[in-house]
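Every protein chain of the complex appears in place save one, which is left out.
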Amino acid sequence: MSIVAMLDEARAARRQKTLIAFNAATLRLGGKTIIENLDLEVRPGEFLCIVGASGCGKTTALRLAAGLYRPTSGAVTFDGEPITEPRREVAIVFQDYGKALLPWRTAAGNISLALEASRVPARERGARIEALLRKVGLPGHADKYPSEMSGGMQQRLQIARCLAQEPTTLLMDEPFGALDAMTRQGLQDEVLSLTHASQTTVIFVTHDLDEAIYLGDRVVGLLPHPGRIGIELDVDLPRPRDQLATREHPEFLRLRRQLFDFIKATEH
Amino acid sequence: MSIVAMLDEARAARRQKTLIAFNAATLRLGGKTIIENLDLEVRPGEFLCIVGASGCGKTTALRLAAGLYRPTSGAVTFDGEPITEPRREVAIVFQDYGKALLPWRTAAGNISLALEASRVPARERGARIEALLRKVGLPGHADKYPSEMSGGMQQRLQIARCLAQEPTTLLMDEPFGALDAMTRQGLQDEVLSLTHASQTTVIFVTHDLDEAIYLGDRVVGLLPHPGRIGIELDVDLPRPRDQLATREHPEFLRLRRQLFDFIKATEH
Amino acid sequence: MNRAAILWRVASILVAAGLIAAWQLAANLRLVSPVFLPGPDRAWAALVRGFSSGDLAGKLIGTLEHMAYGWLAASIAGIALGALIGSSKMMRAYVAPSLEFLRPLPVSAIIPVAIAMLGLTRGMALFVIAFGAIWPIVLATIHGFAAVEPRLYEVARSLQMSRAAIIGKIALPSALPDILAGMRLSLTVALILSVVCEILAGLDGLGQWVLLSARAFRSADLFAGVILLGATGYLTSIAMSLVEQRLLAWQTAAR
Amino acid sequence: MSLDRARPLLLPLALTLAFELWARLTHLQSDSLAPPSAILAALAAALADLSIPIATRDTLFAAFAGLAIGSAIGLSLGIAFGISRPLDRLMEVTVEAIRPIPSIALLPIALIALGFGYRMEIVIVAFACVWPMLILTRSAVRSIEPRLMEMSRALRLSAPQRIAKIVIPAALPRIFVAFRLSAGIALIVAVTVEIAINPIGLGAGIMLAQQALRADLMLAYLLWIGVIGYALNILLIAAQRRLFGRAALAGDNP
Partner (left out) sequence: QAKIQIGCTATSDCASAMVAVDEGIFKKHGLDVEMTPIAINSNIPAAILSNSIQVGGPTSTVFLQAVDGGLDLVAIAGASVMNTTSNTAIAAFVRNGLTIKEPKDFVGKKVGAPGLNAFLHVLFVKWLVEKGVDPKSVNFVEVTFPTMADIIKSGGVDAVLTAEPFVTRMTNAGLGSVGARYGAELGRTDPIIFYAASRDWAEKNAAIVKKFREAIAEAAPIVNSDREKASASIAKFTKQPLELVKATPPNQSEPNLKPENLSWWIDVMSSQKMLQSKLVTAKLVLN
């Protein structure tokens, strides 16, 4: 076996193991270090949740993974290659949903944008848009403009658009922040089943510890000033998860307490 | 006693009892009835929480109380008079915090806006701004532009601006939606102690049932399509509330379950 | 940052130099009669001659003065007018239509009327320059006012801000990018109109120089004037950029 | 209702009346001013003998053709400069130095290169229309909500898609302002070129009236140009409403 072939094999193996990797990634913005020396690997198909105090750098880390920022030093790689630009197979749900929707397009039009981007023929779009709207609980709202929708509806619309992209990787920044408990639980299960079925890799930022544990294969807690990893917990809860059973699972409660203590300690 | 005097007295008594009143308030927007026949009275000094499924009309109801919408029929009164315009003693925390901040002013400048509006002399502003920033957990961020702040930080900045107004009535629309558990609990207690000390009336919209019960004197649950009252619960929990004790109180758990069932039933 | 800015400027000047070289080539190949299109070499020589032996410097200063005053007047009046119309339904109903009627009137046709009403004075010239240069600012301001995020107006209402405060603290800053773009446009309009006024109303300035050169078929002199106008335009635009950078710092922070 | 409609006319009517009174009282005698009644009479006469309608056709043809060409160029450059910082910086000196060149100074060259007629006028109008379009479009593109641009990157929209689906709709209200401004400028420049050189259209009419010392006719032409500009503006705003509906909602009302 030649060395080249061996190296190739080794690379393939590594690739198998990590899809997105932060290697000592550091980001400075406006003269301040927002993220410092972040090391983090996300495996293909993994559901990774990021929690942390407000302003600790969760959004920033997600933007690095999305290719919207480039690290000042260190590297962020996707499938072994440095990320320089957003990729089509990666969908991003922005935290400020109100700003990420096209105000001049209806709900259907906003979803259609993603379909147009991946050149889905016009006649197929209608049916897919309808299916997606139903998935996020917005059937019958296709003709509303974002300005005529409530905050939670806008947020769900943004999620629908990201799903329309049929991404292999989903980056979600507090996607359920504006939703009531029931709607939120419904969407949690929706996202879980969708990503499980298609083996989608997810990085999920949330401030809700229960949600992080309920959804994640792993939960990472960030420390602020500058953002770095403070805790990393593997979630060994059986799948499929269940809103009642999982949340009452002793392991769930143990992890919850652990995370809670971590967050509490980071508060100034 | 003359009839006029009697009527006057009766009115005074009623005024004592209600500060904001919805009388069969109905609102139609874009051809749809968003709120229908809403009857609701808020007493002075009361802390009223509104919950409900996403898109059920919570924000709309709050905007009616704020005077940003006028009812299509029925009336919304403040202190006995119909509300036609926002009042200075009523502060509003908007749900879409990102849009409600002036992007060309720093954090300090955004708070200063409220002080300028109530003609606080320039030399007093600095100290008050600093105190307010500390109160919402943003000390040292005075010179940041909103675009340089995280979602949660922007949300807290908006709250600080509303507090700067020194309102007698606070209308808050999911003010803590983008905050992590710890920051959120801190601010909950902050708001509770502030409003209690100054006898501020609060209408508080949230999708977090625990939060609603923890904070409120009363919780109202809205039903969607069109928005109307579906449940009304008085919260008989001792004050001051406590993050640990209150949340473990049996009455808390009972109310929580009741609300949860209500919300669950409203979901389609 | 600073070094990058200088490098960019140098690169930009190189691009312009390339165009000048193309102009020289066109002149050398006599694509257009040299009587009408002199090469940059001849234009430059005429420029040097104009400064050393003629009174080109005086003419330039005259034009700069007309431009500056006219532009200032247009800016102040334009922003005020735009703000009034943008924030008042009444003004929109009663005054705005009349403005739309005045807007397309060409300055060259206005001048005789202006002379008849105001006499052959500097005031007349400044009025005419301002009249022509006001429109980009008025339109941009009106639009800027209309495009303010509605949530911000609601914030202002709930703070019970006075109308003046709403204009000064919400609408104007929000419209500032639009207004500055309008002012940038009207700066060049003012420069062009200064020249036109000098030509049509016989005021002293580059316009006269250009006119007399054109009449005497001294194209090199004419292009010396044109070069000065270009240089003036570029320098004022740098000044505008600096102002924009300062006033719109928040916009760059957002990127 | 009818009163509502008349509101825009109130101010001009009042001014006209004042002017008429002033002209009567002072026994106005001027070669460049005339009382409104005389102006209206001259306008009616010139409309009746078709000299104004024909001139209007000539002027509008040149103005529209120049406007179309100029704003297309200005729009594309404005979008390109707005999107690409490097391009903008590279072209800065060139653009800013060419922009202030008054076309009136270059008229003789244009005349010699293109001769009398539509061609010369169209070229000059187009030259003048490029700049407002370029500057305002560029600034409009720059102030698009950054999150929208990020979203378009995340969706990996191709460059043409990004321009057609995000940039232009987002900048549309401002682009329309620029277009309305350009339309006014096109009319102004067309008439100016006609006054100075080109023996066609409304400008030539003004010129001849001026030289014939027919102040009333000259002002009638001016009045007519105002009417055309006004109508043009109303038309543009109506078109804006129709074509773009909500997208242009942020635009201003007439």
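Labels for the chains are A, B, C and D, by order of writing; each one numbers its residues from 1.
As a working rule, a contact is a pair of C-beta atoms (placed from the backbone, for glycine too) under 8 Å apart; a residue touches a chain by one contact, two chains touch by 3 or more.
Being a predicted model, the structure only gives us computed values, none of them experimental.
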Which displayed chains the hidden chain touches across the whole complex: C, D
Per the touch definition above, residue among D:L10, D:I54, D:M149 or D:L208 touching the missing chain: D:L208
Contact partner of the left-out chain, one of D:T16, D:S30 or D:Q161: D:S30
Residue of C:N28, C:T121, C:S162 or C:Q245 in touch with the missing chain, whole complex considered: C:T121
Hidden partner interface residues of chain D, rising order: 29-33, 107-108, 111-117, 195-197, 199, 204, 207-215, 218
Residue ranges of chain C at the interface with the undisplayed chain: 33-36, 112, 115-116, 119-121, 200-203, 208, 211-212, 214-219
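What we mean here is this: only the chains that are shown with their structure count from here on.
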Pair of chains whose C-beta contact count is the highest in the structure: C-D
Chain C-chain D separation of Cα centroids, rounded to whole Å: 16
Interchain centroid distance [CA atoms averaged], chain A/chain B, Å: 31
Numbers and ranges of chain C residues touching at least 2 other chains: 251, 253-254
Junction residues of chain D - those touching two or more other chains: 146
Pairs of chains found to touch, sorted by chain label: A-B, A-D, B-C, C-D
Chain A residues within the chain D interface of the complex: 66-68, 85-88, 90-92, 94, 96, 99-100, 102, 104-105, 113-114, 116-117, 145, 165
Parts of chain A lying in touch with chain B, wherever the complex brings them together: 29-30, 51-55, 58-59, 95-96, 98-99, 137, 148-153, 156, 174, 177-184, 186, 207-209, 260, 263-264, 266-268
Chain A-facing residues of chain D, complex: 145, 147-148, 150-151, 153-157, 161, 165-166, 169-170, 172, 246-247
